[in-house]
Each structure stands twice: as C-alpha cells, then as structure tokens.
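Note that one protein chain of the assembly has been removed; the remaining protein chains are unaltered in position.
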Amino acid sequence: MLTVGLLMLTLLIVFVVLTPLLVTIDPLGISAADKLLPPSWDHLLGTDELGRDQLSRLVVGGSISLRIAFAATALTAIFGVGLGMVSGQYPAIDIVVSQISDSLLIFPGVVLAIMILAALGPSELNVMIAVFVLYVPRVIRTVRAAVIEYRDADFVQAARSLGASDIRVLVLHIFPRAIGPTMVQLSLGFSSAILVEAGLSFLGLGAPPPAPTWGGMVSGAREYIRTAPWMMIAPGAIITYAVLSLNLIGDGLRDMLDPRSKSASQ
Amino acid sequence: MGDTLVAEAPRVLDVRGLSIAFRRPAGPIRVVRDVDLTVGHGEIVGLVGESGSGKSIFARAILGTLPRQAEVLTGEIGFVGSDLRHMPPSQVRHLRGDRMALVPQEPMTSLNPSLRIGRQLTEVLEVHRPEIRSAARTERAIEMLELVGVNFPSERLSQYPYQLSGGLRQRVAIAMALICGRVELLIADEPTTALDVTIQAQILDLFVRLQTKQKMSVLLITHDLGVIAQTAQRVAVMYAGEIVEMAGVDDLFAMPRHPYTRGLLDSLPRAGGAARKAHLPSIEGAVPSPAEEPRGCSFVNRCAFGVDLCRQQQPQLESAGAGRSVRCHRWQELADQFVRRDAAP
Partner (left out) sequence: MSASKAPLLSTRGLRKRYKLRGGNAVRQITAVDDVSIQLASGETLAVVGESGCGKSTLAKLITQLEIPDEGELVFDGRPVSTRSRRERLAFRRDVQIVLQDPYGSLTPHFRVHTLVAEPLRIHRLATPSKLPTRVAEILESVGLAPEIAGRFPHELSGGQRQRVSIARAIATRPRLIVCDEPVSALDVSVRSQIVNLLLDLQRELGLSYLFISHDLALVDHIADVVCVMYLGRIVEQASAAAFFAAPRHPYSRALIASSPVPDPRRRHGAPAVHGEVEVGATTSGCRFRNRCPMALAKCAETDPPLRVLAADHLVACHRADELGEPLPFAEQIR
C-alpha cells in the first residue's frame, strides 16, 4: 500500500512538473470563441467559461495547490506531533497547549481561515498559515490522546525500568502507536488544505486571481455542471487522486509501524 | 461414555460429537473436535483447559452465541431433552437467561457500566417473565441479591457497577443468571479468575451451595485445577479442541490416566521445604496452533511417552474403568508406571 501510494504521488508530481513542457497553451489566455468547449485534440480537457485551456490551468493550478497543501501538511505534522507528544507527557505544558488548541477548535473551520486571511491579507503563504492553524489542533489532540493512552501501558513501564529516557519512550515506544490516527488526520488535513484553499479563492481570499488553483477551478465549474461537466470532472478527479494517494501512504505507514494492524486486515 | 456416575439422573446437558470450526480463507479450522459432554441434574462438571483449548467456544456454542466466523460442523447439543442445534435461534434466545445462563469471567465488562444494578436485574425479568409486575420485580431482585450474599441488597439496586468491588460484581452477575428462577444450567466461564483468593473461595462456596441446596447444574470452565478440585464432581480435560480425559474428580486427581493431565498435575508447585527451589516437572513446548490439525495424537509433540503409533493414528476416547474415559493409545501400559499421586509422600 505504501508503495502504491508513493507511486501515485510521484506520478502526480511528475505530471505537474513535466506537462508544462509539453503543453504550451497559456493558462491565462482568454478566448471568447473557445469558451466551454468539450475535450478535443486542441484542448485535451476542454475549456472553461472564458475559453481558457483546462489542462494547462490544471497543471499550473496543481503546482500552486500542491505547494500549499504540502507545506501546510508538513507544518501541521511537525508542530502537531511535537506539541502533542510534549503535552501528553508533561501536564504543566499540557495546560497551556491544550487551552490554546482547544480554543482554536471552537471556531468553524472556514470562519477561522477567513479571520486569519482578513488579518494577514490574501497570499499563498497566508493560505498556508490559515490551513495550518485550522488543522494543527486536531493533530495535537490525536497525538496527545495516544500518549495519554499509552504512557502508563505495561510496555512503557517496562521500557522506563530499563532506563529509557522520556524522549526515547515517546519517540520509539509511544509515537508509533499514534501514527495510524495521526496519518488519518494529516491526510484529511491535506485534502482540506486543497478544499479550504478553494473556498478561500472563491471568496477572493485565496491565491489572488487569475492564478488558477484546483479548488478555484472546482468552485468555478459549479455553475456549468450541466452544460460543461468536464470542467468539474478533471479538477475533481485530480483532487480525489491526490487525497487517495496520501491516504494510501498513511495506511501503508501505519501497517509498516504497527505489524498487528496488518495481520488483522489480512 | 464417561457418565456412568450419573447414568440414572436426567441429563440437563448432553452434548454429542460436537465439532466447531472457524471459517478462514484457507479453509475451516476446527477448534472443537468431536466433543461429548454431559451434565447431570444437580451436578457440577468441571471443564479444564488452557488458552486455545476450545473450552470457551464450546460454552458459547451451547449458549448459541458463537461469534459470526464460527460455526457448528457436526454434533448435537441436547438440553433437557431438546436439541439446541436444530432449534431456531429465536427459541434458543428464549432459553438463554431463563433456563440456562452464563456467569462470565469479567463482571466489569459483562455488566452494563451505565445502568444501575437494579435496572439490569429487572431487565432480565422483563424479557423472560413479563407477567411479573414491576414492584414484584424489584422485590425479586433484592431477594436474589440476598441469596447470592450481597450485603445491603436494597441499597445496591441504585448503584452502578463501578461502585461495586470485583467480588460484588460477580455476585450480581450470578444473581442476574439466577433471577428468572427457572435456570437449570449455569455455565460459568472462568468465574473467579479475575478475583482475589479470599473472594474466589467465597464465590466457589456460593456455587457449591447453589448446587447442593437448589440442585443447580453447573458447567464450570476454568484453567485452574485447584478450583476444579474444590468444587466439581466430574471433570473433563480439554486439550487442543479435544476432550483427552474425563473422570470423577477424586479419580482424576488421585490417578490421572492421560499424560497431559498427569503433566498438569505434576507441574503444580507443591508446598514443602525440602523441594524448595528444585525444578518443577514441566510439560515442554506450547499448545499447538489449531490451524495444524494433527494426523496422530494432538499431544504427541509434548508427550514424554509418545511412540510411532501416537504420531500416526489419532487415539479415540475409550472407556478406562468406571465412569472414566481417556484418549490415549498407551493409557493401559502407562497405568502401571503412574504411581498413585496420593501414595507419594
């Protein structure tokens, strides 16, 4: 599963990086004559309501969307796991971390993102920060819950009595137990990053137009779903594909690190 | 078979040739193989076995609560004259909790943590004895708690399971099993394993009192030979899904016939100064996986007396004197080698 997921993700990245070398149509080029064309040899994925080539928009948009999603997910993973472990282990730190992360969870996701972007102004970096703030509390909670569940487990007691340090116990003995649920949160975060970015673009708070993004393309295609379904299908499919590849990587990592879940699913 | 001790008594439980298998992609795995077992009226029968011996699955088959991936392959489960195996599940459900009941191992998890004790007890009556009025139900619940030795019974009704100790929870579980008043067979699956010894002694005493005073029949499933010796009249020893020996309790402990039974009894530490810190006799190896069904005797790999015949041919359960049977090719030869245990100093 891990290999399949990694392969799919690599393919996606290759697609996003290499296609611009083959398809040279300007993603921003407007042409009233070509609007809402179905797929053809000239426009492999058809055109949108302004006659822009869908394929080149998808590819260029992909690099923006993936950049945002990856960067936000990576930030979330690093801070979420770190803070989650520390706050699960040390009650004094937990009070501060949990208070802050729980209060962030109170806000409905998109409202929080809008608040952040309204304060910071629309830009790619700020979209990243918004998605990070939105998802890091969930990862903190997930990791923290696992640490609390296992910190008094027999195998942790056994490791401590061997002389294992707190860090060793947290990283080697406890964290692998949390990878499964953490990966679920992260892959959800990754897909949401794409979707939140889409929503924000729709509100004019995402990466500033006319820069194409996958989310922006999906939301733009809603009005034409009956007359020009290809506009929705291509970016929708690629978002699904990206999320699926990440989910597979998540599941694969969990199986690798927790042999029991693998034999149970077999 | 091994039940001549109670040949005249009507049988509450009469299991014949029961085989149970787990469905697996690689084919069914038989975890209970060709088991015959009877429980007479007012009798405590002990079923001893280690983990993986199939004893708990056997109990669940009788109760009709097998896990979904398990199925009965062959055999009959006779319960007071009717065959449970060919009875519709809805009818078996009516028997469960009414005429036969389970006392589980872990009363912390078998009682519903979010319901008061009183509610849990009266619910059984609501299901099986709807004709009893609500006030009478509560009265009966108090009566049952008193019977099983719960102190302050009326106060207990409004308590939650977590407020009770392990011993009290197990008493409540027994009260739940008995509350319908028509229970003929109590199946107790490791009922005292989770309890402390002084509490275990109290609960075992309760079983014996129920049996002698109320003529209750009990199938007592345990891994603990001490518990069996203290309570049962007859014993069946299960190993790797088969009954390897069955005998009256005195005979079994004084003169085990099967090498496995013998090994189990010998491996128990004996109190005593001279032998302190000496090696205990032990059965080498571990219980075989049920996936590898043996061609010969299932115990042969761990048996000190195994010969070629044991590896090639499966032994049958054969009669070995009054009221006992044993599944071993060599039991007669070995009978001379095995000293009576009570003759040892």
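By letter and in written order, the chains are A and B; residue numbering begins at 1 in each of them.
Quick note on the criterion: a residue touches a chain if its C-beta (ideal position, glycine included) is under 8 Å from a C-beta of that chain, and two chains touch if they have at least 3 such contacts.
A quick note: this is a predicted structure, and the numbers were derived from the prediction, not measured.
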Worksheet item: Which residue, B:G54, B:G263, B:P290 or B:P315, contacts the hidden chain when the whole complex is considered?
Response: B:G263
Worksheet entry | Contact with the hidden chain (one of B:S56, B:Q200, B:S217 or B:S298) | B:Q200
Practice prompt. Out of B:M87, B:M108 or B:I283, point to the residue that touches the absent chain in the complete complex.
Written response: B:I283
Worksheet item: Out of A:L120, A:A164 or A:V184, which touches the unshown chain?
Response: A:A164
Response to the item:
Out of A:I78, A:L125, A:A153 or A:I225, only one touches the absent chain, namely A:A153
Worksheet item: Given the full complex, what residues of chain A touch the hidden partner chain?
Response: 153-155, 157-164, 168, 172-173, 176-177, 257-260, 263
Response to the item:
Residue list for chain B contacting the dropped chain reads 50-51, 165-168, 196-202, 204-205, 223-230, 232, 249-250, 253, 260, 263-265, 267-273, 275-277, 279-284, 286-287, 302, 342
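As a working rule, only the chains that are shown with their structure count from here on.
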Worksheet item: Using the average of all C-alpha atoms in each chain as its centre, how far is it in Å between chain A and chain B?
Response: 54
